[in-house]
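First the structure, in the form of structure tokens, and then the observations on it.
A protein chain is absent from this complex, but the other protein chains hold their places.
And then chain A:
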Amino acid sequence: MLLIHCPYCDETLPEVEFAYAGEAHIARPADPSALTDEEWRDYLFIRTNARGPHYERWRHVHGCGRFFNALRDTVTDRFVTTYRIDEPRPVLTPLEAAE
């Protein structure tokens, strides 16, 4: 069972309090009707499927209820960091990227 840090509660808590919520940093287009079918398809279905560091969303569903973002390694399951929904995507140091 993972321990996950909620950036809103600022506490590290058991995985059972949280729910995974898909890939992060995929904003809903401001005007979907302006998108071509292909662009809309990409927004709906096309995901990174990363092997390694993955920007993803979690919700502290049995806690504060907030959605937040995380950088997690899909190979090791290790959380590199978690951050608030309005914060920019953290940049990996070369060392972290290599891990």
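Just so we're on the same page, a contact is a pair of C-beta atoms (placed from the backbone, for glycine too) under 8 Å apart; a residue touches a chain by one contact, two chains touch by 3 or more; residues count from 1.
Operating definition for what follows: contacts and distances are computed from a predicted model.
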**Q.** From "Formate hydrogenlyase", "Sarcosine oxidase subunit alpha", "ABC-2 type transport system ATP-binding protein" or "Indolepyruvate oxidoreductase subunit IorA", the hidden chain's UniProt protein name
**A.** "Sarcosine oxidase subunit alpha"
Q | Where the missing chain touches chain A, by residue | A | 1-3, 19, 21, 27-28, 31-33, 35, 37, 40-41, 43-44, 57, 59, 61, 65-67, 76-78, 85-86
